[in-house]
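With one protein chain withheld, the remaining protein chains of the complex are depicted in position.
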Amino acid sequence: MDFGLTEEQKLIRDGARQFLRTTATGAYVREMSAHPTGCRPDVWRQIADLGWTGLIAEERHGGAALGMIELAIVIEEMGAVAFPGPFFSSAVVGLSALKLGGNREQQDAHIPPIAEGARIASVVLESTEMVSASRAGSGWSLKGRLDYVPEVTSADLYVLPAVESRSGKTLLFAIPRGTDGLAAGKRWDTVSHDRLGELALDGAMVGADCLLNGDDASTVLGRLRLVGAGLKAVEMIGGAGRVLEMTVEYAGKREQFGRPIGSFQAVQHMIAEMAIQVSSARHLAYRAAWQLERGGDAGNAVGLAKLRANEAAVRVCELAHQCHGAIGFTQEHDLQLYTRSAMAGRASFGDSRAHRDAVLATLGL
Amino acid sequence: MDFGLTEEQKLIRDGARQFLRTTATGAYVREMSAHPTGCRPDVWRQIADLGWTGLIAEERHGGAALGMIELAIVIEEMGAVAFPGPFFSSAVVGLSALKLGGNREQQDAHIPPIAEGARIASVVLESTEMVSASRAGSGWSLKGRLDYVPEVTSADLYVLPAVESRSGKTLLFAIPRGTDGLAAGKRWDTVSHDRLGELALDGAMVGADCLLNGDDASTVLGRLRLVGAGLKAVEMIGGAGRVLEMTVEYAGKREQFGRPIGSFQAVQHMIAEMAIQVSSARHLAYRAAWQLERGGDAGNAVGLAKLRANEAAVRVCELAHQCHGAIGFTQEHDLQLYTRSAMAGRASFGDSRAHRDAVLATLGL
Amino acid sequence: MRFEFSDAEEKFRAELLEWIRGALPADYAGAGEDPDADWDLNLKLRRELARRGWLTLAWPREYGGRAASHMTQVIFNEEMGFHRVPGRDAFGARMLAPTLMVHGSEAQRKQFLPPVARGEVQWCQGYSEPDSGSDLASLQTRAVGDGDGFKVNGTKIWTSLGHRADWIFFLARTDPEAPKHKGISFFLSDMKTPGITVRPIVNMAGEHHFNQITFEDVWVPRAQLVGEINKGWYVATTLLDFERSGIDYITAARRVLRDLAEHARMTKGPGGPLADQADVRARFASLAAQAEASRILAYEVAWLQGQGAVPTREASMSKVLGTRLMNEVTDFGLELLGAAARLDRGTDSAPLRGRILRARFDCIAWPIFAGTNEIQKNIIATRGLGLPRSY
Partner (left out) sequence: MRFEFSDAEEKFRAELLEWIRGALPADYAGAGEDPDADWDLNLKLRRELARRGWLTLAWPREYGGRAASHMTQVIFNEEMGFHRVPGRDAFGARMLAPTLMVHGSEAQRKQFLPPVARGEVQWCQGYSEPDSGSDLASLQTRAVGDGDGFKVNGTKIWTSLGHRADWIFFLARTDPEAPKHKGISFFLSDMKTPGITVRPIVNMAGEHHFNQITFEDVWVPRAQLVGEINKGWYVATTLLDFERSGIDYITAARRVLRDLAEHARMTKGPGGPLADQADVRARFASLAAQAEASRILAYEVAWLQGQGAVPTREASMSKVLGTRLMNEVTDFGLELLGAAARLDRGTDSAPLRGRILRARFDCIAWPIFAGTNEIQKNIIATRGLGLPRSY
C-alpha cells in the first residue's frame, strides 16, 4: 500500500491546481455554461499545451504516455473547480476508446489530433436507443437514433455502438462529424454543464475504416463504461473536497451570535461529517483509477468507487448548503455549481443501481 | 381531528402511569425476566383489579367494555416501563381473538376467566411452521409443530391456526393447556422479555367446541395480526417516549467540562432528534388504534404505524445510548431494557417488510 | 381522539377541490416552475380567493374573515399546495394580518387589513440582513426619530417577492444602546417611498424569488410603527409563529412522492415496472410513513392552536420534519430517475417535465429558511424540553 504521490505526480497536481484555480474561476465556469464547447478556445489551447489532452496518449501519437493515476490527479483538480468542457469526453473516454478499440491505422489517424486538442471526441455509452448497422458495399449503413450523446453539438468524432443487423453483435464505429446522414440534435437543457443530446443516423454510409474493433465490441464498451465511471468518481470527489474547503473557510469567517459559526458544535459536526464523507470516498476513487491502470477486472473497484462517490458527493453539498445558509443558494455563489455537478455526476456513467451487482461481488452476492 | 383525551381517558392514563411507574421499577422488570409468567402474581392481581385484563371485554363477560384507544393508553404506559408479562398476549390479542372468532358459547366460556385474569391466552400468529387438522369423530385431530408461540410455557389457552387437511382452509382452534398430545417446548432465549417457544401437537384430539369461527379463519387471523401490530407500535412509542424523558433528565444533570452535557449543542440536537422521532411515530400509532376501533380496513393505518415505530424506536434508543455514555450500556441501568424491548418490538407482529405493501397503498403502489 | 375530519371540514374540502378543478388552465404546469409567468394567474386567483372569503379564511369575523378553524385553514393550505394552485398570500393574509390584529393600532388595522382581504396588495418581509441570519436580533438597519416619523438606513436580504411588493414590513434598530433584543422596532413602509432600492437575487435554480432591499434615508411615518417602540421583537416573533406552521413543506413532499409513484408505475426497469422492484418499494414505504407521520404532526399543530395553545415545539418539529422529508423525497426522486435525473425542464424528454430536479433545487434552501433546522433543534431542546441553553 502506498498512498503517496511521486515527485512527478506532485508536480502535475500542483501545476493543475494552480492553473485551474487561476483560470477556471466561478465567473469563468458560469460563462462557459452557455458556450458551445464549454471551454474557451484559449483555455483549451493552454490545456493542450500542458499536455493534458494527450495525457494518456502514447508518445508516438504526441501524447505524454502517462497513466490513470496521473489522469485522475488532473481530473480531481478539474472537479475541484467544477471545470466544464469536453475534456472528460475527449481526453478520457475518447482516447481510451481509440486506444482500446482502434487498430494501428485508426489510432494513428485519430489519436494525434485528439491528443493535441485539435479534435473533440464523443463516445456514446449511455444511450437508451439503438442504431443498427448493415453492410453496404465495402462499408456500412447506419440507421437509428442515439441519446445521451456527450458534446453532441461540438464533437468532431463520434464513437458509437451499433447492432449488426444480421448477427446481433455489437459493433463500434468512429464517425467524423459531417458524415452524410449523421445529424446532431440540439444540446439538452441539463442540471450541469453536460452538453448531452441526440444523434440521428439516417442511413449514414461509413467506410470500413470507421469500424473499430472488428470483433464484438461489448467488452470494449464495458471497459469504457468503467473508465468513465471510475474517473467520474474521482471528479466528484474533487468537487466534494473543494466544497469542504469552501465550507471550512466560510465557517471560520462568518460570524453570528458574536462568534464564527464554525465554533458552534452543530456546524463543526456537519463539517466533520463532510470530511468523513470525502475521505472515505476519495481512496476508493483513486483505487479504481489504479485498478484501471493495472488491468484485470476493474468492475468491483470501480463500482465501489462510484457507489460511494454517489452517496458522498450530494450529501457533502447538502451539508455545505446547510452551513452556508441562504448565500450558498444563490446563483452568484459558487457552491451551487458544485451541487449541480454532484447531481450530474451521480447520474452519469451508471447510478448506484447500475453498479450494484459489481459491488456485491465483494460479498459473493 | 381531535388529539385530546377525554376526562375518563386522562384518568386511565394517569392511573396507569402512577401504578406502573411505582410498581414496575427497573429492578422489578429485571427480576421478571427469569419469572415463569413474567408477571409477579400480586402485580397481575392488581392489574386484574384495575380492570385492565378485561379492558376490551364486554360487561356481560366481566369486562370494562372500553375501546382500542383506552387499551392503547394503558399499553403506552406499559411500554414506558418496559412492562413484562402476558398482558399483551392475553388481554390484547387473546381477548381480540375470542371476540372476533368465538361464538356465543365460546365467548361465554373463555372470555370471563381471561378478563378477570384467572387464565392466560396465547395466540399463535407468527409461526413459521404449520399444523394440520383432520376430522376425527365429532371433533378434530391436530398434528404438527408451531413456533413463535407466545407465553409458551404459561398459557392456559392456546389459540392457534391449523390447515384443514382436505380443503386447505385455515381453521382456528382454542385449545386448553393439558389437552392430550399438546406439548409446549421450553421458553426460548430471546432479546427481551418475550416468552416465545415451540408447541408440538402430536395427534391431539380436540372437541368440536374448540373450533372457533367455523368458516375460513384467514380474515380473523389477518385482523388479529393488525391488532397486534398496531398496539405493538403503541407500546414501542411508549418505550421511546420514556427513553426520551430519561435522556433529557440525564443530560440536564450529568456534567462534563463544568456544565451539564445537555447544554452542548451536539447533545441537544441528538435529543431534539429523539423528540422528533417519538412525536412523528406517536400519532400514527394512535391513529392505528383508532382505526382498529372504528372498523373497516386498518391495514394501511397499522402498516404506517408499525413501519414508523420500527424506524423510530431503535433509533431513539441508539441516540439515548450516545447521550448516556458508558453507564447506559450497563445491565444495572434501565436504558438497556428499553433498547432490548425496541429490538423485540421491531421484529414482532411484522417487520417493516411485512407491512410494506399495506403502507404503499397510500401511494397506490 | 378522532383521526378524521368533521363533516363540515370535508364539505369545505369538496367545495375547494371543485373550485380548484375549474380554476387552473388545462395545461397548467404548477406554481413555482416559472413564477414570473404565473404572476398574473396568481393575482387573478388571489382576487377570486378573496371574493370567496378563502384568502381570509382564518380571520375573525370582525375583520371580515370567515373565522374558520385552524383545521379548515390547514385543509385549505394542503389542497392548494398539493394541487400547486397559485393565489395564496403568505405575507399579507397569513403573516402580517394576524400580527396586526394582535399588535396593530385600530387605525393600522383599518388601513391595512381591508386591501389584504381584497387580495389587492402584495406585502414582503424585511427581516434578515447580510450579517444577521440565524442571529436575527443582531440586525443593524437603523431607524432614527425624525419629525413625526423615522429615517431608516440599512439593508435587508432574502426578501421574497420584494420586486413584486407594494408594501414591506420590516425590523429596524431604534435603540443601539439597549440589549440586542430590546432595541428593535417593527415598521411598515410603502415600497415606493424614495430611498428604497430593490436588487434581484437569482437563486441556484436560475429563478428570481429573492431580493436585497436597501434603505437610504427612507422616511417612515410614526403611524407605521407597529406596537411600541423598541418592542418590535415581540411583534416579530408573533409573526414568525405564523410563518412556521409547516404543512406546506409536507404537502410539497407528499405531492412529489405521489408524482414519483405514478412515474414508477409507468416506467419499465429491469424486469418490470420500477414500482414492482423491492428496493424502490422499500424507499417509497419508508418515505410514505414519514410523510404521513409529519402530516399528522402538522394537524396536531393546528389542533393545538385551535385549543389556544402556542405549539412552539411541535411547530419546530414539523418544520424540521417537512423540510428534511422534502429533501429526502426529491433526492430519492433523482435516484429513481437514474440517467434522466440530469434532464432539466427545457429538455422535451425530461421525466415529469424536469419537475423533480427543480424541486430538488428549491428545497435545498428549506432547512435554512424561516429559522435553520439547527435553530429549530435548539428550540426543541431548550424551549421544548427544558435543556439548558447552549450559548
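Going by the order they are written in, the chains are A, B and C; count residues from 1 in each one.
We take it that a residue touches a chain if its C-beta (ideal position, glycine included) is under 8 Å from a C-beta of that chain, and two chains touch if they have at least 3 such contacts.
Bear in mind that the values here come from a model prediction, so they are computed numbers and not experimental data.
Enquirer: What shown chains come into contact with the chain that's not displayed?
Expert: Checking the complete complex, the chain left out touches A, B, C.
Enquirer: Identify the residue among C:40, C:146, C:217 or C:279 that touches the chain left out of the display.
Expert: C:279
Enquirer: Based on the whole complex, identify which of A:145, A:169 or A:269 touches the chain you can't see.
Expert: A:269
Enquirer: Check each of B:70, B:126 or B:273 against the chain that is not shown and name the one that touches it.
Expert: For the chain that is not drawn, the touching residue is B:126.
Enquirer: Can you name the residues of subunit B that touch the chain not displayed here?
Expert: Residues touching the hidden chain, for subunit B, are 126, 128, 147-148, 188-192, 194, 196, 255-258, 261, 264-267, 314, 318, 321-322, 325-326, 329-333, 336, 339-340, 343-344, 346-348, 351-354.
Enquirer: Which positions on subunit A touch the chain that was left off?
Expert: Within subunit A, the residues touching the omitted chain are 1-5, 9, 69, 248, 251-252, 259-260, 262-265, 267-269, 271-273, 275-276, 279-281, 283-284, 286-287, 290-291, 304, 307-308, 311, 352-353, 355-357, 359-360, 362-365.
Enquirer: Kindly note down the residues of subunit C that lie in touch with the hidden chain.
Expert: Residues of subunit C in touch with the missing chain: 277-282.
To be clear about the criterion, only the chains that are shown with their structure count from here on.
Enquirer: At which residue positions does subunit A touch at least two other chains?
Expert: 264-266
Enquirer: Give me the residue numbers in subunit C that touch at least two other chains, ranges are fine.
Expert: As it turns out, subunit C has residues touching two or more other chains at 374, 377, 390-391.
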